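Before I ask anything, let me first share the structure, which is written out below as structure tokens.
Heads up, one of the protein chains got dropped from this complex, but the rest are sitting where they should.
Lettered A and B in written order, each chain numbered from 1.
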Amino acid sequence: MPKIMKPTRRDVLKYGAAATTALCTPFVSRAWAETVEINMLAWYGHGEPDVVGEFEAANNVKFKPKYYAGGDNMMALIAQSPPGTYDVILSDAEFVQQLNAAGYIDELNPADYPFDDMLYDDFKKFPGHWKDGKLYSVMLRFGHLGVSYNTPAVSEEEAMSYKAFWKPELKGKVGHFDWHLPNLGQMSLYNGNGAKLWDQDEAGWKKIQETTMSLRPQVGGFFDYGGTFNGLKNNEMMAMAGIGDWITGVLERDGAPVKSVVPKEGGIQFTESYSIGKGTSKADIAKKFIQYMMSPDGQVHSARMLAYPAFCVTKGGRAKLNEVDPKEAQRTGQVDGMPNDPITLIKDGRIHYRNTPQQQSLEDWNEFWQEYKNAS
Amino acid sequence: MKDDLLLRWILRSYTALVFLFVFAPIVASLVFSFNSDRFPTIPLGSFTTGWYVKAFSNPEVWDAALRSLVVSSVTAILSTAIGFSAAYTDYRYNFTGKTAFVVLALLPPTIPLIIFALAMLGWLSMFNASGMTVSIIIAHTVLCAPFAMAVIRLRLNQMDPNLEPAAWNLGASEWVTMKSVVIPFTLPSIIASLCLTAAVSFDEFAVAWFVSGLNKTIPVVILEILTGNIDPQVNAIGTAVFLVSITLVVIAQMLVMGRAKKPETT
Partner (left out) sequence: MTSREATKSDHYAIAWRLPLIVWQGLFFVGPLLFMVAMSFFLVKNYRMEAASQFTNWSRLLSKDFFWDAYFFTLFLAILATIITSVVAFPASYFLAFKASDGARRWAIFFLIIPFFTSYLVRIFAWQVILAQQGVINAGLSFLGLGPWQMLNTQFGTIVGYLVLCLPLAVILQTFSLASIDKRLVEAAHNLGCGRLRTVFTVVVPLAKTGLVVAAVFCFILCFGDFVSPYYLGGSKPPTLSILIIDTSKSGQQWPRAAVVAITMIVTLLAVALAAIGFAYKKRST
């Protein structure tokens, strides 16, 4: 058995006490501040200080975020918590309907939110956000998914088609963001399904599976959020499916040679919306928070979110972004009249809102994804 | 003999390599915690203490640290109490079903954490008891009790079996004997067990991740940073956690070692 150096007991006590005091000071002062805690369920980053810090300070509240990855994951987290656990819920737009059907979210008053200021008509009546004329969720931000690639390894021309993933030089260097929906959606687009990418019958679904399987030899890994970052950053992965600027944008800011484009087969839009959890005792402050996030200030915070950037949904937000951070506005095309203005892309029909499969169940897709991951 | 020297030298270098492998990540994470790059690559960026500043100024980290502290201290007390009673039972009694008793006491570490985590989550959710700090304590106590039992049982081995009967003969009741003979004798191992179980609980992430809900502990925060926005904060937090854990272990070691030698002299 080991023998150890022997500081005297007094030494231990002395240094121990000093260290404890030093460590606890900031913590004690925090613990005593009287703040309201708001439980948030969201994708990673939405409850971080860079987004909610100002609101926290102004309203003496503190966000307690629980992060998920993927809509099915979100549903599972809510289902396993007692009702009223989450005060605000940020969900992918295509899951709002399911949240509502399961009775997890409260009705909202449209007059509370800046619907007149929305950049695009679709955003006012986003599918699933209204039911029987009642509003349940407000669209906060959106982003586009396409081909993300390492610029020295893939040219922009190549990246303009999903075919780039099959490029022989990329063998073992194509990564997947580990969620079936955006990946299989892209495969469906590559099959030429266009606007009907989610609405495929048995034959179409079979073909999506075949296309996906044919990509398997190229695949270097399946990554969560952090792994996706790391893989692209340290050159482990030269191309990544299922993501877009929401990841490469962060890396670009960090100086990495990566980029995302919307290929010619079309891109997928992820849409994130806020809802108020049913049974919350903090509905008022939750409403105030959503109003803040929809204000120009909040929109800019959301657009520049450190964890992953996205586009503003209001005109006010876009104007403010151009004022505060013209460089980021330029980089992401959020300037009226730019050819890659995300709104223009939508209007041109190159973008399809992410959705859940229409003719198969999510479980079918998920199960195939498991199979795909285990294939060799 | 020359042959022997050469062999010894080869084996020594080999062992050094094994240690290098074991310590490389610990040293690397220490180095990365002072490195400016967000995604550390070679060559390294510049020196910074920014990650420590960032980690320590993050209320979520402090919140988690407090929770880890509470969880590990309560776990330590509970699991040591349970471990002590199990060790004492094993030391003193023979009874039908004792084998089952010992198996039950020592089995938890052989179940992979992720499986236990799933089982615990299902079980606790049934009683609406998941997602709370208490849930983590309950689960960690199950995991730590075997370690507590092992440590205390080792110490009981050194106790003269006639010590207790001697006290009884002098008229002390069993409870009094426990209080004035057995507990004082095993005290070093009890403290060692407290430190050890606290350290085990302080580092456990799989079960805590599953059952903690919104109430994250430090290792869960680390896991979420790794699955979320990879950030060298984890190295800073990891280094700090390491210092806490290793302090507990050193204290435990000193107590076990320090006292273990004493019976020879007293």
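Descriptive notes on the structure:
Just so it is clear, a residue touches a chain if its C-beta (ideal position, glycine included) is under 8 Å from a C-beta of that chain, and two chains touch if they have at least 3 such contacts.
These figures come from a predicted structure and were not determined experimentally.
Which of A:165, A:222, A:246 or A:353 touches the hidden chain is settled by the complete complex: it is A:222. Listed residues B:58, B:73 or B:253: the one in touch with the omitted chain is B:253.
Take chain B: the residues that touch the chain left off the picture are 7-8, 11-12, 14-15, 18-19, 21-26, 28-29, 32, 40-43, 78, 81-82, 85-86, 88-89, 92-95, 101, 104-105, 107-108, 110-116, 118-124, 126, 138-139, 141-142, 145, 149, 161, 164-165, 168, 174-175, 199, 203, 205-206, 219, 222-223, 226, 230, 234-235, 237-238, 241-242, 245-246, 248-249, 253.
Mapped onto chain A, contacts with the missing chain fall at residues 1-4, 70, 72-73, 75-76, 78-80, 98, 101-102, 172, 175, 178, 219-224, 227, 230-231, 234-236, 362-363, 366-367, 370-371, 373-376.
By definition in this document, only the chains that are shown with their structure count from here on.
Distance between chain centres (mean CA atoms), chain A to chain B: 36 Å. Contact residues on chain A toward chain B in their complex (touch as defined above): 1-4, 6, 12, 16, 26-27, 30-31, 39, 44-45, 49, 62, 64, 66-67, 69, 80-82, 85, 224-227, 229-230, 233-234, 254, 256, 306-307.
Interface of chain B with chain A (complex): residues 38-39, 41, 56-59, 62, 65-66, 121, 125, 128, 130-131, 213-214, 224-230, 247, 250-251, 253-254, 256-257, 260.
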